[in-house]
Every structure is written in C-alpha cells, then in structure tokens.
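Every protein chain of the complex appears in place save one, which is left out.
After this line comes subunit A, so read on.
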Amino acid sequence: MQARKKYVLLGLCTCCWLLLFYWGGLQERLLALLTRRRGEVVRPWPDWLDRALLPGYAENAELQNGGGPGESPRQRRQAWASIYKNSHCRMDTCFDFGRCRGRDGFRVYVYPPEKGDRVSESYRKILASVAESRYYTSDPREACLFVLGIDTLDRDQLSTQFVPNVDERIRGYPLWNDGRNHVIFNLYSGTWPNYTEDLGFNVGQAILAKASLNTEHFRPGFDVSIPLFSKDHPQKGGERGWLLRNTVPPRRKYLLMFKGKRYLTGIGSDTRNALHHIHNGKDIVSLTTCKHGKDWEKHKDARCDHDNQEYERFDYQELLHNSTFCLVPRGRRLGSFRFLESLQAACIPVLLSNGWELPFSDVIQWNQAVIEGDERLLLQVPSTVRAVGVDRVLALRQRTQMLWEAYFSSVDKIVLTTLEIIKDRVYAHISRNKFMWNALPGGLVVLPEYSTHLAHYPFYYLNLGISPGQEFTAVIHAVSPLVSQSQPIMKLLQVVSKSKYCSQIIILWNSEKPPPHRSKWPPMPVPLVVTDGRRKVSTSSRFLPHVTIETEAVLSLDEDTVLLTSEVNFAFHVWQSFPERIVGYPPRSHFWDPVKKIWGYTSKWTNEYSIVLTGAAFYHRYYHYLFSHYLPPSLRALVDRTSNCEDILMNFLVSSVTHLPPIKVAQRKQYKDMPGPQSTNMAPWATPEHFNQRQDCVNTFASWFGYMPLVHSQLRLDPVLFKDHVSVLRKKYKDLERA
C-alpha cells in the first residue's frame, strides 16, 4: 500500500512537471506581462532565430572593389568643371588653384577705385583691411584672390548706396573671368517685400562673403558667411568684450531680453509678431514697438499703444548689460546687428533665425557660444534657457567673449578671418583644424605654415594634457667683434651652457666683422651654432624663425647680459608653468600720458611693469615665427631702421595674443639698469635719443594694433625661500641672494 501511494504520488508529480514543461516559459511570460503592463518593452526588435543566417549587406569583394575604378578621373574633373557652375560652385570646380601656387602664393589684389564711384564707409574699411593685410599685392598677375573696387555691400535697390549697372561694369573687366577667384562682400541683399538673396547682378563663379546667408543658398565649402556689422564698426583693434569678471552665480538681473521692432506685416513678421508672448515683466523682458516705417499706423493693432509705451520704459544698453540671455530673432533678413551687440556684451545670444548660416560657420563651433533656438518653438525658449545650468552659462558667456575678440571686434578681424578661411581651403593640407579655430587665442594668430601639430604651439598644453619640454635653446645676439677672452659674451656662454636644461646655443653674429674661428669660443658641453648675419644686419633678425631651434623654449640673450646659471634655471622652471608668456628679468612699463594724449614709456623702477626686455627672457619659439610672419613688414622695417624696439614689439605681440602681462622673475642684480651719470661713454641704449625712439615705437605699435595690448603686472616670481630667514643650505637658489 505504501509503495502504491508512492507511485501514485510520483506519477502525479511527473504529470504536473511534464505539463509545466510542455506549456513552458511560465516565469518568462509572467515577467513579460508584468513589465508590459508598466508600459515598457524589454526588447522590441526581435532576436531572430535565423539571425546568423541573414545575408551580409554586401559581399566583401563588392565592398573592396568600391564600385570599380569608374570613369577616367581626368575626364570626370573636366566634366565637373563645366557642370557645377554658379549655384553649384565648389572650390574644385569654380576656383583656379593654379593662381595660388608657391610659398607666398596667397596674394589678394584689390581693383583700383574708379572715378565717380562712391564707396560706403564700411566698404572703405574692408578694402583698407585687405590692403593692409600681409596678403595684399598691387600686382594682379601674382594675385590668387581678387576683391572688387565697386561697393557691393548694399544691394538693396531702395538704398542710397546702391550701385547700378554692376553687371555691365564687371563684365568689362579683363580680370573678371566669370568671377573666378573673386570675393564679393555683401551685407544687404534683396529689398522690400521679399528680401531675396539676389544681389542684382550675376555673381558667376565668385565667392560670396555675405551676411544673412541662407543655408539653402549657401554653397558649402565655397561661400563665407560674415556677420552684419554697422558702419561704426572700428577698423582695427576694437573694443574688448564687456565681460570683466566671472560673477558667481552667473545669472544677471534679467534672464532673457529683447527690445526691438515688431513687424506688423511682411517677411519676418511671424516671429517678431509673437515675441511679446514670452514677456512676463519680471525676469523675461520682451519689448516690441510698432513704430517703424512711414505708414506703421495703417497696420496698427490693439497691442501697439500699450507695447509702445512699455517699450520706452527700458533702455537697450542697460538691458544688454543686465541680461543673461539675449534674444536674437531674424529681422527682415536673417542676420541682425544685435547678434554682434549681444556677443560683445557677453549676453548669450538665443537665436531665432531659421536657416541662417551663422557667421564663419565653417570653422566656428557656435553651439558652444550661443543657444540655437527654433522660430517654430518660440514658446519653449523660456523653459530652455531656464534649464541651462550654472556651469554652462559660465562657459557660454566666456566663449562669446573669446569669439568676439578673436574674430569680430573689428573690420580687420572680420576681413582677415574671411581671407584665412579661404586660404585654409586653398591649402587644405596645411590648414588649421577646428580645435585651433575654437580654442584660445583664436585662429588668426595660429599660422598653420609653422606647424599643423597642436603640441608645437604654446597655447594648448593643458588642453592636450601634456607639459612643455625639459630643454631650451639659448639664442645670443652678438653685435660687437670678439677681441678678448674676457668679454661678457664669454662669461655668458659658460653660464648658460652650465644649465642642465640647455640643449644648444645659437649665436646670431650681427657684427660687421666676420665671426671668429670655432677655436676662439670656449669649450662647452652643448652644441654651439654660429649664424653669420652680416649680409643682412638687422635687429629684427634676432627673432627669425631659425630652423636650428629644436626646443620649444628659447632663451633670448644680449651679448652683454650678466646672469647666473641658477637664475637661468629658475627662470626656465617658471616658464614651464607659463609657456605662453614671456618670462624674463629686466622690466619696463608703459603709461598713458593724459596731457600729451600719447603713450609713455619708462625704464624707471616702478611698482608695476608691462614689458620684460628680451635681452634676457624665455619664451616659446612659436613667437619667433609669429614675429616674422604675422607682423607687417612696415613694423619690422621700423625696428631694423632704428635698431631699436624689437623687444617692445615682441612684448606687444605676445600680450596681444595672450591678453596677459609678461612675467618678471627674481634676479640677483639689476640688469643694465639706471646708468650712473658718472659713466662717460654711454652705451647706445642709454642715450636720450634711444629712449625717445622707444617712446615713439610704443605709439606706432599701439596704432598698428589698434589698441594697447600691453597689460600691467604688480608681481615678481621669486624662489620659494627667496631671502627668507632660513639657512642658505636649505635654499635651492642660494646664488640669487648673493650680493
């Protein structure tokens, strides 16, 4: 009986399990059901049973064949050149690269002005910028690019600046060649009521540098979108951005502001007519006025009177200063002045301009500086900007300033950026990458001919997570002939070569006498190179980009500099922390003379300085290149003519790039300073004439830069234990304290 019971039980259990097994997947099913009930799906795309059997999308052979060799490339290129014209222009088909060959191939020619032509203020500035740039040529035969003398900025037929008959005139130019290699600048196109992008003449194969470009008409990689700027935009230099400090929390009084016209009719009115909806009178101020045009009262609606009243209550400038975000909606055209205005004011632009090809969009990453809104989603703008976090506001705001100062603050910069973008296309394999365009200090001061490698520049160490090299090259500028072994240069050579960071020494022999024989130089643990500069004795040659300099750091020295090895070592250590600045010993300062209304220069001991002399200074070798290739020949000629000021010019250059002062480090003795009145034969650098020259230099340089780039500093960097009351034995740089 017991056994039977067992069998029955066993049988029943087996049955149950078999049944369960047959129906199977109970748990799985339960799970699926439960999750489905919560409205979620675990895995909606099925895991096919025959997944492994699915065919590949193409055979390996087919893929590697790449569609076969295709037609003859030569024929295809010829065919393209005839098909892709006008609105289909690309650099490959509408640009004659042959005109830009050679090392200095990128030359820009400006058509001479014609009699009776009126040129607008803005266009005059553009032409002046081209003519002053280092790419200008007056010879059309060597030109790679051509800029018209006819003012094409305003192509609104209703405008007083409209130039008629452009078509006929340009076709008469022998160089026109259907616009090949021409750049046409334009700010306004089309007219009431449609404001089309038509310029009123046939642009042909010319590159358009145009404001308010529409993405649909923009020929990618060919046209350049430029910002709309006013006729008061400065030619050079330009105002700095308004952001003086990074306040925390970064929010300003108003979150979002707009003050402008409301179009009652016509193109662009869709957006402008709706802007008042987001006004809340508290942190979002959106003010519109109906007053514009002659007959606005005809279209006047119920809102107008109240809106107009409210409009008068706020000041635009005040709003600009006190808003975190600024609405930049389209006007009749896509671009507007307020774009640059808010950029400068560090008021983060919120764009409502669908289809606008943003200025210099080829190279600038705009999403790091502006909020790109959508005209269709105007009502979402408040919640979008509210959701932007503290860190992001801080970053966006700083980026507006970086872009403003790098590319937009003057007509010079706008024109030069346009030219550089085209140049980067022409020499694509020696061009800046996106990082160079978007990181500080901006693309205009990064010359890709120097190097296309980021680590070769002084600006990007931190971004790349690397540090500057451990060695330097000493470059000694020698002008007096070698007559005795006790000359200062001998001592200097020994001192410098003893530094463990010194990898080579270069002597720039700039004396009329030939350089002495090798054996005359003292024996040294590092290689010595003597370059003979007699054929071309020039002061600026000390900053020639000598290919022999292999290290990132350069120690520039005058032959009569008196230094100690430990001073050199300490300064080099400091430079490694500040590789983008000049780190040196003797300081100088500039100041504004309010009476004479000029810049003054002083070598007196002061509590602050803005220049360190390059007679003894460390800096990155890139500045040699920048000095020789970025600065105009006129400034370098001035330096050569007077044999003076090259150090001031270098300080101007570096400070204009970094926006920061140089760094002075501790020094045992004051170098070449305060010549005592007792000294009878004054050195050339101590004469009053020399000093006046330097004062003139400061003013000449400031006018070329368009502003005063030099920045004052009040500090000096000393070794940590410098002159501390502690045993000298503990001090690494004890030599610095000896009298």
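The working rule: contacts are C-beta pairs under 8 Å (C-beta built on N, C-alpha and C of every residue); 3 or more make two chains touch, one makes a residue touch a chain; residues count from 1.
What we mean here is this: contacts and distances are computed from a predicted model.
Student: According to its UniProt record, what is the protein name of the omitted chain, chosen from "Calcineurin like EF-hand protein 1", "Acyl-coenzyme A oxidase", "Exostosin-2" or "Centromere protein O"?
Tutor: "Exostosin-2"
Student: Using the touch definition from the top, which of A:L127, A:V163 or A:M402 touches the missing chain?
Tutor: A:M402
Student: So one chain is hidden, and I want to know which residue out of A:F229, A:W296, A:F570 or A:F705 touches that hidden chain in the complete assembly.
Tutor: Once the missing chain is taken into account, the touching residue is A:F570.
Student: Of A:L54, A:L158, A:A302 or A:V483, which one is in contact with the hidden chain?
Tutor: Result: among the candidates, A:L54 touches the missing chain.
Student: Among A:E216, A:D232, A:D295 or A:E312, which residue is in touch with the absent chain?
Tutor: Answering carefully, the residue with contact to the hidden chain is A:E216.
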